[in-house]
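Of the protein chains in this complex, one is absent; all others appear in place.
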């Protein structure tokens, strides 16, 4: 009855990027063919076909992928080295492990947990960490562990961040900040070692920082929005994965903007998480290529 | 065949605004009834029913409006004075006179001229002024006078602005900057004495100033937009009338963003012009109430 | 922290409809003023100011509304009778009682329960009735009673419908079919005596009946949608309250259309429920006026 993600047994996702040059596409396609793969989907993009940066995502089916993966990787290393291309090969039957950090707001958190239960997100969720306890029962009702790590007062977050890092270490492939209302330190970002996705409650670069709905009301905009982006050291400046907006009028109060915005936030974040989990998002400087 | 604006003979538009208080709506409705008006549409908004600012737009039909207008105005003055309300009464059969200032880009300019010819905009267009000549033939083919006023180099625009002011003086009720690529001086704004509407090629407050599509490409946004606003002394900071956006991806070049954005610009500007011409937009500090 | 619906103590909602004629607006406004009400919001619409149908929704604040309501109603009856207008006056501090009928799909059901818990819907939910049991635990975790009423095989639904009617009788003000996969009989509709809102998984009137996502795939549309409407005896032909769409491409499978459509369905249904609960929707023949 539910619209589950198709099981991706024996499907590999190959990401290739590097300097654009003739022959790369043919070399990759030939490699997949000689390794008995059948291409399921293929997307590519070049910033400039005459010497720019090249990005490719190929999903292919290969019987007994797990057994063949090492050989394919060896072939890739040999084939793509002369081109100077970077590549990664992932087995799509292995879901990424996603930790969620949250605060008191539950709309993004519950939407991710519910979509996961429906089979819409190809991830496992080993834990939810919150600096508040109000969502603990809801989270656990989905069969997901909940850890409470209170925030410290003042600028020194090092102790709570250290506790979060201990929980995450070795257990997750990426982290989602689902309206987590603490600024992440540069030190945390460096130590966590996996991508961190945030949802910001404005259409960036408008209304950076705290209180975007209040700022939107003050400026009198006719659209409010939300932005999912990778977290970098500079607040709200990381590569944007997805954005969307909704129309508003003079008549909405700040509270009503928050409420209408919450629907946009959860929709935008769920798309960004799905695309990241499917290896559809490639970071390129401060940009993303989304296939 | 065409979807013309209904002729609004004998229709008056009353705008009332001031401190919200009990009895204003009843007083206005009673006034219209005793002056033999029949209400066609009524919109109102209060920033706070308990002592905020109140805004109302009432369109009513009154046979022989032109003859009765002075009496209705006298009644309004007497009726609304005790409430301390501001009001304006306009005869909707008298179209507003709109001047268009343009530069080389023709998409917003031609869209306004087309819509006017189709009967979609309740305005007359006494003139188009441009600091370039490339659109002269197109403009004149619509039967609209075209004046070329070259821009001066450097910061001193006083001579060309003076020439524009001489052309506009007494001839127009509002001015539209249809991608006019010159910054308007505070002195011009003060002297022109009528509302000036601008179309900015971004979803403000993102990407204020020059080159918003280039900035959008650099930031890697997934939506680009346009904003119509009243011009004030501070660049791109005036009250927003209307905004809209369109989705883009990593693959669009700056030129392609400009092209896709042009469609949003002309759509947003035409809505703002229509609403302004119909007295649907009330300025309130740096905000607009759009009925 | 949550964006709760403002408590609407002492706020009344007056709906007036009937033949358009001069003086109605003034009569209503004067009535509210003399009953010490302060108008909070006012919307009106006429199908034709020269003799069409008139619709008005006025929300006003009146201290001690509960005590004054009978007097105001008496005044309304006397005032509006000469105009031949219909009217209803509701106390907005009294939430409507909403029953939800569901089947196995949980997306619309859970979205309504979440929004209700967040304080977004001005209703109480006395019961959820389903012809399946899979959502029982989820529903009860929100503190809402769950009743299982299995469907009969074949065309004779009279026994299960009778059981549902016994549960609803006297307990609810309206019923929501949240992807309830049984066709409601004309007999049920007549006996239930309260409005019934359905969410149909297509942009009606396209794809009436069963399997709209499959039909959409077969027709090759580039947009899929959802429609919330009041249920009438003719399947999928009732007055439309709200609709929305989402873009799709050739690449989506029927399952993926179902999944993307589910997001539209729950958004559209939640808006329709909110507006109905706030007395914003007026039925007029097979149309709705939505203020």
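Some points to look at:
By letter and in written order, the chains are A, B and C; residue numbering begins at 1 in each of them.
Heads up, the rule we're going with is that a residue touches a chain if its C-beta (ideal position, glycine included) is under 8 Å from a C-beta of that chain, and two chains touch if they have at least 3 such contacts.
Fair warning: this is a prediction, and the values are worked out from it, not measured in the lab.
Residue C:207 is the one among C:114, C:180 or C:207 that touches the chain not shown. For the options B:92, B:105 or B:130, the residue in contact with the chain missing from this view is B:105. Listed for chain B, the residues touching the missing chain in the whole complex are 1-4, 6, 104-107, 110, 114, 118, 120, 141, 255-256, 258-259, 262-263, 267. In the full complex, chain C makes contact with the omitted chain through residues 45, 203-207, 219-223, 225, 239-245, 249-251, 284, 286-290. Contact between chain A and the unshown chain involves residues 22-23, 25-26, 28-30, 32-33, 36-46, 49-50, 61.
Convention: only the chains that are shown with their structure count from here on.
Chain centres defined as mean CA positions place C nearest to the mean of all protein CA atoms.
Shown for chain C are the residues in touch with two or more other chains, of which there are none.
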